[in-house]
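Note that one protein chain of the assembly has been removed; the remaining protein chains are unaltered in position.
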Amino acid sequence: MSSIFKRIKDKLADYRRPGYYKEFDYHWAIVVDIDRCNGCEACVVACYAENNIPVVGKKGCDDARIFNWIRIEKYIEGEYPDVRVKFIPIMCQQCDRAPCEIGCPVYATYHNQDGLNVQVYNRCVGTFTCATYCPYDVRRFNWFTYKPDKPLDEQLNPDVTVREMGVMEKCTFCIQRIRYAKDAAKDEERRVRDGEIKPACVQSCPTGALTFGDLKDPNSEVSRLARSRRRYRVFEELNADPSVIYLKRVMGNGKRSHD
Amino acid sequence: MKRRDFIKYLGAGGIGTAMGIFFGKNTKPPGAKLIPYLVPPEEIVPGVGAWYSTLCAQCGAGCGIIVKVMAGRAKKIEGNPLHPVSRGRLCAMGQAAPQGLYNPDRIKGPLKRAGSRGSESFMEVSWEEALRTLAENLAGLKVKGSAEGLYVLAPPLRGHLDALIRDFTATFGSPNYLPYDLFDNRNLAFANAVSMGMESLPHYDIENTRYLVSFGADFSSTWLSPVNLSYGYGQMRQGSPGVRGTLVQVEPRMSLTGANADEWVPARPGTEGLVALAMAHVIVAEGRYRGREARQWRSLLEAFSPVEVAKVSEVEEKRIERLAHEFASTRPSLAIGGDVLSGYTDGVSGLVAVNILNHVAGNIGVKGGVVPNPVDPFFSAPGRDFTRSISTVRDAAESGALKTLLTYNANPLFTTPDNLRLRESLDKVPFMASLSSFMDETTAMADLVLPVHHFLEDWADDFCSPSVGKPVATIMQPAVSPKYNTMGAGDVFLELARRLRHEREKALSGGTEILGEFMDERFSVKDFQEHLKRSWRELHAKDRRLSGGNPTFEGFWNRLLKDGGWWPEGAPMEKGPAVRVKDVAAYMPKGASMFEGEEAKHPFYLMVYPQAGLLDGRGANSPWLQELPDPMTSVVWGSWVEINPATAMKLGIKEGEMVTVESPYGKIDAPAYLYPGIRPDTVAVPIGQGHRSYGRYAKETGANPMDILPSLQDKGSGALSLNSTRVNVSRSPKPGWMVKIEATKKEYGREIVQTVTPEEFERMNKEAT
Partner (left out) sequence: MKNLVISAVVFFVTFGIGYGINEAYLADRAPAQPIEFSHTIHAGDNSIPCMYCHIYAKRSRHAGVPNVQRCMGCHKIIKTDSPEVIKLVGYWDKKEPIPWVKVHNLPDHVYFPHKRHIRAGLECKECHGDVASMSRVKRVSPLKMGWCLKCHTKKKVENGRDCWTCHI
């Protein structure tokens, strides 16, 4: 018995060590330039199409069971006529010290080979712990098995598992696309090139607000953008060390409209 | 343990084992089958997606797309990275296209009306019978000498399908081929035609501009070419280091684009055009205008001084002056107008005003301004016919001139105001046939339903308009084989021509010459694919630019299908036309736009706008788009009414409560959404929901504001005026609920979206360099 405790303790110590991912080959990250984002939600539909995300209907949405892995949050500040609106796309932040991983009793969510925080559907027993621990509210639970009406199921992506009742799911940074790119790279015996992988949301973004890449490569586009002075991360103070880096919105203080 | 018990347990164990084996055998799924290809297609590897380039027909923007196909099914749609309009990106609506292809409510084969008209009771017929019925009906028209009784209604198509339908209708002997779409920018095209003499819509070069003033144009969600313009917006903001363009939005209801603007100017509804003219007035009066006719401009704009305009528009005089100064001094700058502005009763005047503003600031024909699109002899259909519109169809139906109505992917019954009385008029039409994939409102009225291919299954082409300052041609090719017993739209017309030719021969042998010519070789090809290929062969032979890189046509054609279209590299920019005083003088507004209804009885202006993703309602049958939260309100699966919180408090309305919106023409009920980004004297309702037919996802979801609009139409352009009535808002006793995804509108100091001020941003840039 004590050996199990010791193993758990070691594992937790592993998580608490800063830079857990750094022993891996890649560190995937998304840089979101909020100053470019215009909130059009093309990314949301792209994600639905790529990741077989179920539709829950009006009642399901009312019960807060909507499955959007990526969502555009909108905040309205001020009163008419000095209204300021801000948009921010929020997906799983792929935290390096992920709070959700500490919570899972069956080790269904863990760090994989690329420093991604992944969810193993086969293991998940649906305790909901990870979702309660997540400060970004990006984990979604399958309360039921949501089957699309036939023949809408013909559109399902065969590269992504169709989840069933009782498991937790979340954004994977389109791990199937990462896998394809790594597969191609392995064939040619090279590293994955910068810009070779584009998760569905990044690919579709009309304004080019999202950029995906490897933070370990100092010359990659994400590394360049991550050095921007506008850089920040959401809830940095929670010390979860997320891999999604935001670039601040350039915005007046609302006084412009007073004069 | 007793021996007796032992035997009992042994028995239980035996039965258990036997049942386990039995159960294990019988609950296994039946042996899966491995079905090989008979003859393998060369380009397909099972398990690896094949990408086909084609054209997106979800809206009229004409984005080039690539479709991932696995095992013969369309899986994912992305923008074609080579295509100059989509640039590898795609909007929400385009990406939801497979939901139309695999929609459970698609029409699976030809139908003939069985019950009374509009009762939606149909019986299945064969294609042979359906086509024969239609051909006989048309031949009958011809025999009776009323060929011009044929009306064909289609969305504004631009390629060879358009030419084919036009040819077909003309050859048949009818001049009545009418392109119709609720959001086809008729007003914009008309305003540009009268003020700049432009035949095609220009490219608004948002990408390179540094100061953008948008008068109501919501290019982030639906206006003109949202993908291309959104790309331009991203580039304008952060595309080049250290330079960040400014966006100012003038509109009474903050649209998605308005929400992204640096400055939102909530002018009184119907006065945005006046604000544009006042800005032009300031530029001209201060001598910043250096073009010709300076004196004439000065006198023309005399009446629109900021002082006067401030009185009606409720935009302060100083603010107008400041905007004008910034607009004139920042180079390059650009003004655009659309959506709300073009929806007013004098929408054309407003759009002309925007052109005037661009002209006096010197923005026409420059990089980062209004870039004219070349009028290409090969790539342009005959110019728009502004004299005829949807009311032409209504009038013809009323007078009995309309004998046979053929609609193709057009749904005017949903997208015209109830007050136009189109439904009642169409009841009088002797024969209606609909070429459509879905049982929409118009198709439900038809006598004959000819289901056409989804655009992912069909052939067509498109010459983009607005293009990007150079000709762009896109090819639509089938990414998947037809799922149901449907037919390509072009094939239907070719088949009709073949049958009519046959009827003619029959009539000729009887000694009477009664039918028109369908002998032309244009109509004698096997199918539309052949027709398209032959048309392109002609283009290739005629145009040196096309044959430049590819001397053989086959090579060119294969390249065309692979790349998804043709667009020349590095075409020089066209010179900009000038706006002349004498052309625009007739379009100067007399004051604020008119609204139906008296202020006392109907105190609020009603703004209607296309809901992102649903557009004119065509997206409402896609579960993804229904469940896509609206960007501004986060409402899903339904309509809403946007009301300013102060107004709502006065009326005693809480968020989510059902309210009645009543105009002089009717009333609708929808839940209220308290929206600070709308003027207190204005309410807004999105278009797109409230279908009576159109499948399980669209039916009975929300309310359609078209039900309460007057049927006003611009005299010049023939476009419907959507923002033309006042309404009253009151609490409604009707049941209903609103589902929104957001939990709160406020950030409560959580600093989720962090910002820097423009000054700080400038300092950062200086430090960086």
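A and B are the chain letters, set down in written order, and residue numbers restart from 1 in every chain.
As a working rule, a contact is a pair of C-beta atoms (placed from the backbone, for glycine too) under 8 Å apart; a residue touches a chain by one contact, two chains touch by 3 or more.
Being a predicted model, the structure only gives us computed values, none of them experimental.
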{"item": "Option touching the unshown chain, where A:Ile34, A:Cys47 or A:Ile175 are the choices", "value": "A:Ile175"}
{"item": "Residue in contact with the excluded chain [from A:Asp33, A:Glu73 or A:Asp159]", "value": "A:Asp159"}
{"item": "Contact with the hidden chain (one of B:Leu38, B:Ala600 or B:Ala743)", "value": "B:Leu38"}
{"item": "Residue, one of A:Val120, A:Leu156 or A:Ala181, that touches the chain absent here", "value": "A:Val120"}
{"item": "Sole contact to the chain not displayed, among B:Pro46, B:Pro551, B:Gly652 or B:Pro735", "value": "B:Pro46"}
{"item": "Positions on chain A where the hidden chain makes contact", "value": "110, 112-113, 116, 118, 120-123, 159-161, 175-176, 179, 183, 186-187"}
{"item": "Residue numbers in chain B that touch the chain omitted from display", "value": "5, 8-9, 12-25, 28, 31-40, 45-48"}
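Please note the rule applied: only the chains that are shown with their structure count from here on.
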{"item": "Distance from the mean Cα position of chain B to that of chain A, given in whole angstrom", "value": "31"}
{"item": "Sites on chain A touched by chain B in the complex", "value": "33-36, 38-42, 44-46, 48-50, 55-58, 61-62, 66, 68, 71-81, 83, 85-88, 148-158, 200, 203-209, 229-230, 232, 234-235, 246, 248-253, 256-257, 259"}
{"item": "Residues on chain B engaged by chain A in the complex (per definition of touch)", "value": "47, 70-71, 73-79, 88-93, 95-96, 98-99, 101-104, 220-221, 226-227, 230-231, 233-235, 237-238, 244, 254, 256-257, 259-260, 262-266, 318-319, 322, 483, 612-613, 623-629, 631-632, 634, 636-638, 644-646, 676-680, 696, 737, 739, 741-742, 745-747, 750, 752-758, 761, 764, 767-768"}
